[in-house]
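First, the structure itself, so that you have it in front of you.
Note that one protein chain is taken out, while the other chains of the complex remain in position.
Order of writing sets the labels: A, B, C and D. Residues in every chain begin at 1.
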Amino acid sequence: MLVNCVAYQGGVKLADIPLSEVSDYVSRPECFVWVAIRDPEPAELDALQEEFGLHELAVEDARHGHQRPKIEEYGKSLFVVLQVIEMDGSQLQTGEVAIFAGENYVLSVRHNAEHGFTDVRRRAENEPELLQHGSGYVLYALMDAVVDRYFPVIDALSEEIEDIEEHIFGEQTTRANIEALYGLKQKLMVVKHAAGPLLEATSKLHGGRVPPICAHLQDYFRDVHDHLVRLDQAIENLRDSVLTAISVNLALITLQENDVTKTLAAYAALAAAPTVIAGIYGMNFDHMPELRWSYGYPLILAAMALIDGYLYYRFRKAKWL
Amino acid sequence: MLVNCVAYQGGVKLADIPLSEVSDYVSRPECFVWVAIRDPEPAELDALQEEFGLHELAVEDARHGHQRPKIEEYGKSLFVVLQVIEMDGSQLQTGEVAIFAGENYVLSVRHNAEHGFTDVRRRAENEPELLQHGSGYVLYALMDAVVDRYFPVIDALSEEIEDIEEHIFGEQTTRANIEALYGLKQKLMVVKHAAGPLLEATSKLHGGRVPPICAHLQDYFRDVHDHLVRLDQAIENLRDSVLTAISVNLALITLQENDVTKTLAAYAALAAAPTVIAGIYGMNFDHMPELRWSYGYPLILAAMALIDGYLYYRFRKAKWL
Amino acid sequence: MLVNCVAYQGGVKLADIPLSEVSDYVSRPECFVWVAIRDPEPAELDALQEEFGLHELAVEDARHGHQRPKIEEYGKSLFVVLQVIEMDGSQLQTGEVAIFAGENYVLSVRHNAEHGFTDVRRRAENEPELLQHGSGYVLYALMDAVVDRYFPVIDALSEEIEDIEEHIFGEQTTRANIEALYGLKQKLMVVKHAAGPLLEATSKLHGGRVPPICAHLQDYFRDVHDHLVRLDQAIENLRDSVLTAISVNLALITLQENDVTKTLAAYAALAAAPTVIAGIYGMNFDHMPELRWSYGYPLILAAMALIDGYLYYRFRKAKWL
Amino acid sequence: MLVNCVAYQGGVKLADIPLSEVSDYVSRPECFVWVAIRDPEPAELDALQEEFGLHELAVEDARHGHQRPKIEEYGKSLFVVLQVIEMDGSQLQTGEVAIFAGENYVLSVRHNAEHGFTDVRRRAENEPELLQHGSGYVLYALMDAVVDRYFPVIDALSEEIEDIEEHIFGEQTTRANIEALYGLKQKLMVVKHAAGPLLEATSKLHGGRVPPICAHLQDYFRDVHDHLVRLDQAIENLRDSVLTAISVNLALITLQENDVTKTLAAYAALAAAPTVIAGIYGMNFDHMPELRWSYGYPLILAAMALIDGYLYYRFRKAKWL
Partner (left out) sequence: MLVNCVAYQGGVKLADIPLSEVSDYVSRPECFVWVAIRDPEPAELDALQEEFGLHELAVEDARHGHQRPKIEEYGKSLFVVLQVIEMDGSQLQTGEVAIFAGENYVLSVRHNAEHGFTDVRRRAENEPELLQHGSGYVLYALMDAVVDRYFPVIDALSEEIEDIEEHIFGEQTTRANIEALYGLKQKLMVVKHAAGPLLEATSKLHGGRVPPICAHLQDYFRDVHDHLVRLDQAIENLRDSVLTAISVNLALITLQENDVTKTLAAYAALAAAPTVIAGIYGMNFDHMPELRWSYGYPLILAAMALIDGYLYYRFRKAKWL
């Protein structure tokens, strides 16, 4: 489905154009065309492949989706695959954006992603002095937008682990905590899956030899790279925290079991003492003088209470109760 | 056992030829021969070694199988060893394909692998514009096919871990779950064993200096490499998940034990209370006024019921029962 | 908020100058200006950006804070982001210093950091022979000061783990110990977050090609780098100790549970023996000769005491009690 | 102790020679001498050092043994240290072979190794077309033999872990299993200790600049390197399996404890029910109508049996029994 197709010149929007006129504008050296489509039909992509002379392998990747993030050079043009992550309640949804960027065109193909890039286009059009850098700047703006959208996801996961920590240390641990830690671990891997491969790929867009369409924008791509490094470190930190939390949690559970066993032992002792005494005075010997005493019964009850009272005091002191 | 032996020219099949005529075709510069054999007799390999001038060490490797995946240059020719993984129920079977690729021949030697490569040959013959790139393209097509067949295996293992997760979090953990996790770990290592070494090896077939028969096909070999990177990441993710699942599982088992101990403690308490009381009124003191009361017995029964009822309510609230 | 704005020439302070005169001094080749501001208003930064010709992306970073530590070259000038860590009781507070260093200016922008750098300025002014190296030396002095302030933090964390070790091995483990280990782990990550990225970045300020303003000060920047390596190793060692302490702690907790279970078992046995005996002599058989003996009762009591005494001796010897 | 001392020319054995004539043969350019000694006396090594002009540091290493595997260049000659591993029942014995290889001599010094290299010499003498490559080929043949002898060791360790796996999953885990896992881990480290350092060292004998005596044999040394890579991966896989088995084993042990606790709880319940009932009817109240019923006793016995039967059925269903 076509989302937008606009021609630009000198950083300024010329016109919304139909796909059929793209070739007119692409052939003008000072012009570039920025096309955005989503969940495309095969035919749409075929048409655009011919228009822009896209490489078969890249188009294959864009058609099927489910690629890993990457940046590939095909001659003078770049093929970039990015994953977009959207939060759906506490679940993460992964979509994909494939970007073809040549000297005078940019084509973005979006799959399974709710959130589009009209805000990026609007912002770019408001800064003609930057947009006149051409297709390279558009590529930067799109990558920057995708990467910036990872941060709120990481923030949400950060809050999630703080939540779990509170539960772990604040009360008795339950299955739910463990399940939450495991789920968080899996979500972190989704984000790492999206951001990790980009980290290495973007390092080739600044410093040393860079693809020609990025040449004048190295400071910008370094900035994207820098964001990815920060993201990567945040993911690693969270992952480390989750793993530590899992093993700390195990220690807490075992400690909890200690407490339960101690309570069990203490109560067993409290019951055992009067049971033994009652058992003794329940024996049927003919000659058991205590049984004949007038105050035998209340004395024995008092003895039971005394012993249990003392035991209770000891267990309390030892924190078994 | 000879599977196929075909001569090609300009991307088009010339003829099925007997092994004895191979030398005629190999000597023509514009021609190349694609031979496929499986579980070969020593004599077969000897004949082909002489025909194509294969290096002794490479032939040794192809003869014995059980090599690790690798790509080696011998002069102008390449020797590639690939492992094929086939699913047999939930078990993995590992076979092997050794490929000798020279300027005008490709020889594939298959060991212990059910699934052949006739589909690859058919597809290649349908795309003469690609097949005319010669033996390098055939090498690419074979490697691409082998690597593509790893993905369904990984998908099956992904489903397996989701299955296990459901069992772990859904019910009481059993030996079967633990055994399944361990088995899954081992299977992942089989796939890693097959795909891992290729990852590094294929990186030498694109970018920088590449062997001459791959020179015009770098974008294609980069695509294979890219698939292997994706595969490698998927394996790593699964492995990480399995290890996390193992430790999470331990926490769940320990938690389960907590629950059992709590239940044990609660029931012990429910039994202990009436036992103590009954013990007391089973004593044989002469002066125990309660024993003489008309309603002594029902009152005591009621007291027992009340105490146990209260304990039950407390244990319920504390989730020990 | 402006903290300081001073012009220097040949290592000697010329004058405190208002921001408005900065441009006069910056234009003199033999002069440089050292400006320090904290928690700046947007307008302040805008003014300084124009004054010194700072790059938009760098100013963006300095404005918002919450960057990761880094060293970036923009043309002939350097942009450095450092994190400062201040101890607030046993908690760590993270602030930030952004430094812009050009040929004849240094601008430091401090965020959320109590402790300023007036001591650095004072020391630098006392060593004119070093200060005359210009803005590069000021950059070194600031970086050195920030890095040196990490060491007391690491020392405090070292003491913290020694404290925890004493608790773990000295007495029964409690939730508090586990929580302390987890907290320590998180604090280490805060310091690593601050020092880690600098380690790599500073390695580019000595040896090989270095930015021009650092060129004559490579030995000094190598010294900073060396401190960071030492710090990094100290963090790694502490982290390793914490992780080992967590798993050792788990073993100790499990051992503790063993002890509790053994105590439980021993006391259960001590109660069970007289209970069984009393039960037997509480039976109502008509013909139980022992019940008629004159010394039956004291004999049985003695038997009970003997058995329990023996059991107690055995449990003591086996260290179950 | 001298084992062998043979002069070769053009790949053919000239004669067994005494050590005193070595210098005559070494001086002939087309000749080379292959000397093998074991557990040498200091004087033997001193003589050979002078004969071949060996470097003091290398001779020191060969004299004392207990070196790590390594390959060092001293001018035009190579000094190689290899560890040989021999199985003694289920224990591993580590010996050492030091090889000095110069343009026209090879000297192997064996320490603590039962199994010699006469088979290597025999095979080499049977292939004069290869042996005529000179001392470099002998070096290859010796290294290849040592590396090939690691594989049966690894196979034995592989079988050992499969054995342990069967025990772990097949029956109740015992101390013996855990001890076996730990022992296996230690043995793997012995093999890694032998093979690991060679992996890196052999990579310098093929590709890029290689020592002159290996120059024409790069394909052969690459083969040795390839075997070492395979070995290294096998060791890593086994190590990973052992570590996973250790943690899986812990989970199984904990699960086993769950089962024991459940059984304990179930039997406690089965005993508690009749105990409580018998306690009640053992009380001495004057007015307990049930005690007077003719069928009171059998009815109560039936009630006890019924309750325990029901409990037993429930515990069975819940798999506690």
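Details
In this text, a contact is a pair of C-beta atoms (placed from the backbone, for glycine too) under 8 Å apart; a residue touches a chain by one contact, two chains touch by 3 or more.
What you see is a predicted model; the values in this text were computed from it and never measured.
Shown chains touched by the hidden one, complex as a whole: C, D.
Residue in contact with the omitted chain (choice from C:V210, C:A268, C:L301 or C:L321): C:A268. Taking the whole complex into account, chain D touches the unshown chain at residues 55, 57, 67-68, 70, 72, 74, 173-175, 178-179, 181-182, 185-186, 189, 193, 196-197, 243, 246-247, 249-250, 253-254, 256-257, 260-261, 263-264, 267-268, 271, 274-275, 278-279, 281-284, 288, 290-297, 300-301, 304. The chain not displayed touches chain C at residues 165, 169, 219-220, 222-223, 226, 229-230, 233, 237, 240-241, 244-245, 247-248, 250-252, 254-255, 257-258, 261-262, 264-265, 268-269, 272-273, 275-276, 279-280, 282-288.
Keep in mind that, in the parts below, only the chains that are shown with their structure count from here on.
Steps from chain B to chain C, taking the shortest chain of touch contacts, total 2. When the CA atoms of chain C are superposed on chain D, the rotation angle comes to 145 degrees (nearest 5). Most remote from chain A, judged by the distance between CA-atom centroids, is D.
Averaged C-alpha coordinates give centres for chain B and chain D that are 25 Å from one another. The mean-CA centres of chain A and chain D are about 40 angstrom from one another, to the nearest whole unit.
Multi-chain contact residues of chain A (touching two or more other chains): 247, 250, 254, 257, 261, 264, 268, 275, 279, 282-284, 288. Viewed as a network of touching protein chains, the structure reduces to a simple linear path. Each chain pair that touches appears in this list: A-B, A-C, B-D.
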